[in-house]
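Removed from the display is one protein chain of the complex; every other protein chain stays in position.
Order of writing sets the chain letters: A and B. Residues in each chain are counted from 1.
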Amino acid sequence: MVHTIVLVKQVLQTAELKIDKSSKSIVTQGVPRVISETDKNALEEAVRIKEKHGGKITVISMGSPEAKEALREALAMGADEAVLLTDSRFEGSDSHAVASVLAAAVTKILDYDLIICGAYSEDMFAFQVGSRLAEICNLPQFTYATKITMEGSKITVERDLENERQVVEGKLPCLVTVVREINEPRLPTLMAIMASSKKPTSTWSAEDLSLAESELGYNGSLNEILRSTVSSGERKRVIMQGEAKDVALKLTKALQQEGVLKVT
Amino acid sequence: MPALTPLIMYIVVSGFAAVFLYGVYRRLRRYFRGDTGFELHDIGKRVQRAFVNAFAQRKVVKKQYAGFMHLLIYSGIFVLFIGTMLVFLDFDILQTFFHQQILVGSFYLVYETALDAFGLLAIAGLLIAIYRRTVTKPSNLPTSRDDVFVFSILIIILVTGYVMEGIRLAVDNPPWAPWSFVGYRVSLLLSSSVGKQVVNIYPGLWWFHALLAFTAFAAIPYTKLFHVITSPLNALLADQRPIGQLSSPFDLRQLLASGNFDVKIGAAAIPDFSWQERLSFDSCTSCGRCSNVCPATAAGTLLSPMHLMLKLRNAMLTENGAHSMLIGSVINQEELWACTTCRACVHECPVLIDHIDAIVDMRRHLVGEGKLDHPKRDLLTNLNNSANPYGLSPNDRLKWTQGLDVKTVKEQPEFDVLYWVGCSGSYDPRNQNVSRAIVKILHAAKVRFSVLGNEEKCNCEVARRLGEEGRFQQSALELIELFKKYNVKTILTQCPHCFNTFKNEYPEFGASLQVIHHTRFIGDLIESGRLRLNKGAEQVITFHDPCYLGRYNSIYDKPRSILSSLGSVKIREMPRHGENSFCCGAGGANVWYKVEQKKRINQIRFEEAQHLKPDILATACPFCTSMFEDAAVSAGPKDSPKVKDVAELVADSIDSS
Partner (left out) sequence: MEQEKRDIWIFSEQPQLAFELLCKGGALSKELGSELVAFATTASCADDYIKRGADKVLLVNNPILAEFQVDTYTDALSALANEHKPEAILIGATRNGLELAPRLAERLKTGCVTEVTKIELDADKKFLLMDRVSMGGNLVETHISRSKPQIATVPKGLFSQNSPDTSRKGQIITAEPKIKPPATRLLEKKPKEAKGVKLSDASVIVSFGRGVRKKEDMAMVEKFAEAVGGVIGCSRPIAEDLGWLPEEQYIGLSGQKVNPKLYFACGISGQIQHLTGIRNSKVIVSINNDPKAPIFEFSDYGIVGDLYEILPNLTDAVKQLASN
């Protein structure tokens, strides 16, 4: 019997983001909100662990109230309980502030054996929250997991590094971050998602987590974003024609300027 | 006849009847195990359908050779059966109890001739059947021990019947003997060659013939002969949904109201199928016609509709198979995914089996399990997140209208027709051309139309065919609300799939719309003179009938009349055209994932067109267009016809003066 906590983040589908040229800002209206891909892998892994070892899965998401949709999908995939951490004071949180809030939630739940989350989120690719959370909660961490095996309180994890694969073992409780190779997440049908509304969902705010305002959001962050610049937009559609040699040179220069053509 | 004969006869008959009834009971019972509701409506229509198809063999005779052969056997055995029943009625009931007889006078003479004639027909039919199976050997016609048994026993019964008749006539020599013209000939043969000794074998032959006949009758529920019961039953009892409407395992409106979504959907084992589906499995006569027209079979996939039905039937009839999981044991899921839902099988089936129903039910189970491969998951994810199967931005639906005068329902709330562009027409560069052509036509004919613009969302017809019923119904309810909001009465669409879903599937969810496919719309515009075309140069055009326009909705002539009105157009028909059209391979969501096949369906069909060497291969469906363009790329530009939607051809010919 394993009690697993899975952390999911609801992100904007980054492929759908558009730049509004006039206001030089990102258009988020109408952009679908989805569960970050690696978090789906985390959920799928948790469900497989439950199928094998029994126990329960609590899924936690920190985000805007819309994240409830993500939690419903997570419940439909097989989680048993959902917790939404939402509070306007959470806004502007950096990885440390996020990890602090998650740590408070996880500590409140207390009787978990395992925390699984994606190694990174699809919108930020920061790779930070997992490690920070493990540090705050004083948990051993296993990162970039491609396979998880459990036996009693022993856990063995296969990890994927750039040049090697490792097999590491340790003891529960611990935190594991997963990468996409670990599994193929199941896709719940609409009916499964609708049926999942029966499963218990709680909503916690800063008060429920006993967090002081100084620890939250912009105030509680260790990083500060000085400025954000909107970078890309529509496809450029630059057409080049003419003498092959000239065109080749022109293109090579342009790509170099874009910073995508690196020659060693 | 010996005095005890009738008594012995009745005892023997009862014995065989018991075997028969038990067999029938045991087999029919399999349809009703489990929680199956039993409701029947429209009895009148059903009886008519049974009469036309079972009694009058309407679909059987569509294949002339085999149909004729079966007609001979069927009518022969049927008439002889009636004839024997009349004897039973006359002798055992009317004479015994009422001292009446009906087999007298001229009626009797006609009776004798008819029976002799039909017996001969039956033998002829059986001989043709045997020849067909042993010499011609058509594809998908397996011959098993069961077939050998049935043919043998029937022929022996018929032949011994004539021999007995010959003996009787030779002995009794009644004046009306020549009326039984076959028996008469036999009697002459017997008298001359064999002599009176032949009389001695008569009782033995009589019992032999009788026992064989009883055996054949009792064997009905244990052999392929059972189709004489199930096929008419199926024609009577099969579901009466309109063509193009898939079954609805639940009504989302009811579930939303009750809040209970714990509904079991899809078929994993036999008990999950409805009694009607189970009856249909048992109606299969192994004629092979479905597999012979199936594009997935032709492409060398794992799917053969007949074999799928037989596997389901065989599973149903064994105690073990009746409860075990089908997919992953007797059925490979790739068989189910290979179906393009083109309906060639259903259209062809003489006993009215709906193979697609069973396939979709099993797909529903697979989807419910959630264990789909990557492309299928991407498809559903895209529909969920982006409201289109491509996963492209929902805000980009109007990109194709750049430079065109196209108004949305918000900009122009007063319109005569809603132009439903569809996902392919909105996002696929190839089909955006068709959308632009349609707009040109609509403006030329001064049609007041509006589009939904970015409010247009995929109707998820593809999700329904894939097995994600909930998603489809949710989309349907949303779109029907949207249509109501903008007071949409008439929808024009260029996609036969959208057309079919709006027309045939939306009424169930409360929509009342007039739905028109662009071929009919454009055809009407031309015929009424609202659209004038320049007569073009001479060209040879082959038209590919889209499955969802032709077989599903019987629209064959309009597209062709449009092509004819383009001027000196010579229409060359592919061998498989009209209701026999061969699928392009995109349907049933197949275009979105990979199906293992030996030769791709779209290539097979494209080559069929290429063979005619037309200038243009004309289409009326965005998926057909896409599939044929793909095939053309593989085939190479040399000797490939240009692929053009009918709308594009018309738009290019508009007389703008």
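Everything that follows uses one rule, which is that contacts are C-beta pairs under 8 Å (C-beta built on N, C-alpha and C of every residue); 3 or more make two chains touch, one makes a residue touch a chain.
What you see is a predicted model; the values in this text were computed from it and never measured.
Visitor: What shown chains come into contact with the chain that's not displayed?
Guide: A, B
Visitor: Please pick, from A:K21, A:K108, A:R165 or A:K198, the residue that touches the omitted chain in the full complex.
Guide: The single option touching the absent chain is A:R165.
Visitor: In the full complex, which residues of chain B touch the absent chain?
Guide: Contact residues on chain B toward the absent chain are 375, 378, 390-392, 427-430, 591-594, 600, 626, 629-630, 633-634.
Visitor: So which bits of chain A touch the chain we can't see?
Guide: For chain A, the residues touching the absent chain are 12, 14-15, 17, 19, 26, 94-96, 99, 122-132, 134-136, 140-144, 156, 160-171, 174, 221-232, 235-242, 244-245, 247-249, 251-252, 254-256, 258, 260-264.
Throughout what follows, only the chains that are shown with their structure count from here on.
Visitor: Would you tell me which residues of chain B are touching chain A in their complex?
Guide: So the residues of chain B in touch with chain A come to 255-256, 261-263, 265, 367-372, 374, 377, 380-381, 384-386, 391, 393-395, 454, 468-471, 474.
Visitor: Can you check the complex and tell me which residues of chain A touch chain B?
Guide: It comes out as residues 13, 15-16, 18, 27, 30-32, 34, 77, 184, 186-192, 194-195, 197.
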